[in-house]
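The block underneath contains the structure these notes are about, expressed in C-alpha cells.
All protein chains of the complex are present and in place, except for one that has been dropped.
The block that comes next holds subunit A.
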Amino acid sequence: MPRIPRLQPRWLAAGLVAVLAAAGGLVWLNSGDDPAEVKTRELTLAGAQGPGDAAPVRLDATLYLPEVTPAPAVIVAHGFGGSKQSVDGDARELAQRGFVALAYSARGFGRSEGQISLNSRQHEVADASKLVDWLGEQAEVTQDGDDDPKVGVTGGSYGGSLSLLLAGTDKRVDALAPSITYNDLSQALLPNSATTDDTVPGTPAANAYAADGVFKRSWAGIFFASGAGGGGLADPTVDAVEEGDEDDDIDVPAGNTGTGGTDSGGESGGTDSGTDNGAGSDTGSGTDSDTGGDTGSDSGAANSATAGAGAGQPGGGPSQPGQEAGNPCGKFRPEFCAAYAEVATTGRASQQTVDLLQSVSPMQVTKNITQPTMLVQGEQDTLFGLDQADANARQIAEAGGKVKVVWYTGGHDGGRPGPELRGQIADWFDFHLRGQGSDPGEGLSYAVQGALRVQGAPSVRTVSTGTYPGLNGADATERRSVPVFGPEQTIVNPPGGNPASISSLPGLGSIIGSSSRLVGRVSIDLPGQAAQFQSRPLQSQLLIAGASTVRLRVAAVPGAAPPATEGAVLFAKLYDVSADGTRILPGSAVSPFRIPALPADGSPVEVTVTLPGIVRPIETDRSIALVVSTTDQAYAPATQAAAYRVAVAEGAAVEAPVVSGTRTGNGLPSGPLIGIAIVLGLVVLAAIWGAFRRRRATDLDPGLVDVPLVIEGLSKRYPGGVTAVDDLSFRVEAGQVLGLLGPNGAGKTTSLRMLMGLIQPSGGTIRVFGHKIYSGAPVLSRIGSFVEGAGFLPHLSGQANLELYWAATGRPPDKAHVEEALEIAGLGKAVHRRVRTYSQGMRQRLAIAQAMLGLPDLLVLDEPTNGLDPPQIHQMRAVLRRYASTGRTVVVSSHLLAEVEQTCDHVVVMHQGRLVASGKVEEIVGGSGEATFRVDRPEDAAEVLRAVDGVEGVEVEGNQVHADLDGLPRAEALAKLVGAGVAVEQAGPRRRLEDAFLQLVGEETSR
C-alpha cells in the first residue's frame, strides 16, 4: 500500500509529459503563437492636388500600430475595386510583425475622395508620396533622416503597381513587395505574344510584347466594372494553396470577403439603376466621341452601354462633381473611361490609348527602382501573368536594383498570397527595413503544384534558385526542345468569333478559389477552329517553369484571308496530355497573338509565339500538345470570317524553359518525423527506466535456503479499510503437508495469491527457499500452484493445455513429466476433448496435474478437493501424502477440518486474516494426550480415570468424560473403564478446537 502513493506522482508526471509532448507537438505543427496586440487609428489624410483636382483629395486611412514603436512603416495599398478594408488583414499582420502599417483607400475607392486615374503619377502616386511625407512626421515611425521615414510599400494588383510607381518616383521608399501586378498595362489588357523575329530575352517568362494586341475583354470588363463601383471580382479574396495546406485550411479570411463595396452603402441599388440605364442603349455612339480623349461631358450619355454601376456612391463619402447617378464612368477620370469605351466597343486600341495605359504603367519608372524589390506573381493568373513580373524584374535588375521573384500557386484566378507567403513578405521588410532576420536573397523561387489529392488541396513544393535566369549576367534560361508533331491544319474563324473556345473563367477565382484548380480541366476547343500539334510521350518528367516559345508558320487560305485592318487573330496554348488523352490546360492560360499583315495569296508568315508562363510538371509518359485556335471566350475575337493554315515551322519545337534549383518543402515533413523520434525516444527511456527498476539484487536469506516457506508479518489491506490478511506468520518445513485451515473469507486464498506474486502485500515478507517473493520472482518456478479454480484455454484439449502450459514456461520438455501428471489426473480419453466440455471435477483434477508438472519442490493447492466426489478425494489425499514423502512440500488450504485432519501433518488455522493456531495436526486437533470417552455413566468413569496414576484434568461434560492421559495409551484407559463396568460407546482424542472451529465455519457459511 505505501508503494502506490509513492509511485503515482512519478507515473502521473510521466503521463503528463507524454500528453504534453503529444499535444505540444501537434500544436507546434498546426499553429503559431498568439498574435501580438495591434492598436488602430482611423485617419483622414490629405493627398495630392493633381491636375483636374479642385483641392487636395482627402484620403481615408487607418494606421496600425505595433506593440513597440518607433518602428519602420509599411504602406499597404489595396487592389482594384477594393478599399482600405480589403487590406485590413494584411496591415494587421504587418503590425503584428512589428511594423507601423498604413492602409488607405486610394482615390476613387472606399471613402476617399477623387477620381480613379489608374495610378497616374500626378494623382495616385503623388497621393502616396504625401502619405510618405505624413509618415515622416510621425513619432511612431523610425526615420532615416529629416522628412524621410523608414518605409516600405506593398500591395496586390493595383496596389502592387502603385508600389512600383511610388518606389520609382519617391526615393524615400526603402523596400517594396508588389504582388500580382503588371509591368505594362497595355500588354496586360491587349497582349500580343507573337513576333516575327526570333530573339527572346533570356529570362524564363519573357513575352514578345508586340504591338497591336488582342483585347482581353472579359478581364478588362471586370476591371472596369469594379472601378465603376461594381466591385467584387477583380481581386482574389481567398488564400492560394501553400505547402502543407489541408482542404479545410483554405477558406475565406474574415474581414476580407468584401473587396470594394462592403463599406459603401447603397451600392446594390446603384447597380440596378445602372443596368436599367444601359439597357437598349446604342453601343456604337460611344466610339465617335472618345478618340479625342475629351472630357466626359457627353460620355455620360454616349457610353451608357458600358455602364456597370454608375450610381455606386460611397455611403458616407462626400459627393463628387460629375458623378451623378447614371454616370457610366463611375469614378473613372474621363480619359480612362473614354479609352475603355473605345477598346471595349472596337476591340482595338488606338495609339493614344496605348500611350495612356503605358503612361500609368510601372514600366515608366522601373528603370529608377534601386530599392530591394520582392516581386510576387501568381501562376494562376490570366490577368497579369508571369510575363509581367518577368518584365518588371528584367527592368529593375537592368537598373541595378535587387530583385527577388516569387511565383506562387495563386493569382487573380487562384487566390491571394497565403499566410506563409505573407510571412515571407514581412520577412523581406524585416531584413530590408530593420536588418533583422536572414537575407531573403535574390533570384527566383516558384511553387510547383502537384497532382490533385483525393482529399484536401493539391500538394505543393517550392523550387528555389539563387539567381533569376537571364538577369545580372546570369546564364539565360535553359530551354528544353520538345518536338511537336502534326500536319499543317486549316482552321476557321467564324464570323463574329462566335462560338468561341473556352480557356479560363476570369474573375471566378475570387469567388471560389479552389475551383480554379479545376478550371484547367474544363477548357474546350471547338472542332474546325483549333489546330493541334502533339509531342511524343515524355521519357522523363519535364518541369516547365516559365513561358515556352514555339515558331509557327501561318498562312491565309486564299479567298478567305483576314482583312488587312484586322490581321490574323490566333490563340496558342499548351496542354498537358495524359496517356489516355485527358488534357489539362495549365494555368488556364492562352497566348493571343495577332499577325497584322498576312499575305492574302496564302504565302506563309513565320512568327515566334510566346506561350503562357506556367509552372507545370509534365510527368513521364504524358505528352504536351500545342493548340492554336481562332477564338477564345475571354478575348475580343476577330469579327471577320477567315481561314488559316497553321503548322509548326520547319525543324521547330516547343522550347520549354527549365529552371533547376533546390527543391524545398513538401519532402518528408520533418516536424512530425522529429515528433515520432521524440515519442519513440521517450518510450525507449521508459523501457530502460522500467528495466532499471526491475533490476534488484537477489534478496536471499541464506539460513532459509532449505525451508520451503516462511511467512513473516504478512498483511494485505485494501483501500477502504478492508484487511484481508493481518500480520500472518508461519513456517513450513520440507516434507510437510501443511493445511491452511480457515472458514471462507479467512484470508487463505489472498495469502496464497501473495505467495504466487499475484497480489502485492501491504506489509511483511514471504520467503520461499530463502528467496523473497515478488511478482515474477524466479523462485516461483519451484512452486506448482492451483489457486481458486482451474485456468485453461477452453478451446484446447486437456493434453494440449498441459503441453502449451509447459511450453510457455520455456523449461526443457523432458522435465515436464506430462504423462505422469496426466495419469494422476486420470482423465482417460477425455484428455483429448476440449476443456470446455469438462465437468468441474475434471477441470479440478487437470489443474492439480498442471500444478504438478515439472515436479515442483513446493506444491500449493487451494481447496483441491472442492467439487471432487468421495473416491476422488480419497485418491487425492493419497497423491499428496505420497508426493510429500519424496521430500517435497505440499501446502493445502481448506475450510474443512476433517479434510485437513486426514490429509495434512501440519496445520495453520486462520480466521479473519489472523493466525489462530499452528502446529502439528495431532497437537492442534487432538491435543497432546487428551482423550474423550463417551460413556453411559460419566461420573463412575471419571472416578475410574482419576484413580489411574498420572491421569489429570478429568472433566465430565454430559455423557462425555475428558482426561489428560499423560502417556497412558488410550487402549489401556479404555480397558480400565471396561473393567470397571462402564459401557464405553466411543473413545478418541479430545477435539478442543472442533467446536469453536465448526462454529466459525457455521458463521461464515451461513452468511
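For this structure, a couple of remarks:
In this text, contacts are C-beta pairs under 8 Å (C-beta built on N, C-alpha and C of every residue); 3 or more make two chains touch, one makes a residue touch a chain; residues count from 1.
Everything that follows uses one rule, which is that contacts and distances are computed from a predicted model.
Only one chain is not pictured, and the protein name UniProt records for it, out of "C-type cytochrome", "ABC-2 type transport system permease protein", "Carbon-monoxide dehydrogenase medium subunit" or "Sodium:solute symporter", is "ABC-2 type transport system permease protein".
Only one of A:753, A:895 or A:962 touches the chain withheld from this view, namely A:753. Shown as candidates are A:48, A:530 or A:852; the residue that touches the absent chain is A:852. Taking the complete complex into account, A:875 is the one of A:534, A:875 or A:912 that touches the chain left out.
The omitted chain makes contact with just one of the residues A:151, A:463, A:825 or A:961: A:825.
Only one of the listed residues, A:196, A:436, A:839 or A:986, touches the absent chain: A:839. The chain not displayed touches subunit A at residues 3-4, 7, 11, 14-15, 18-19, 21-23, 25-26, 29-31, 243-244, 246, 248, 450-456, 459, 521, 578-580, 582, 617, 619, 666-669, 671-673, 675-676, 679-680, 682-683, 686, 690, 694, 698, 700, 753, 756-760, 768-771, 775-783, 785, 787-796, 800, 804-805, 807-812, 815, 817, 820-821, 823-830, 839, 841-842, 845, 850, 852, 854-857, 869, 871-872, 875-876, 878-879, 882-883, 885-888.
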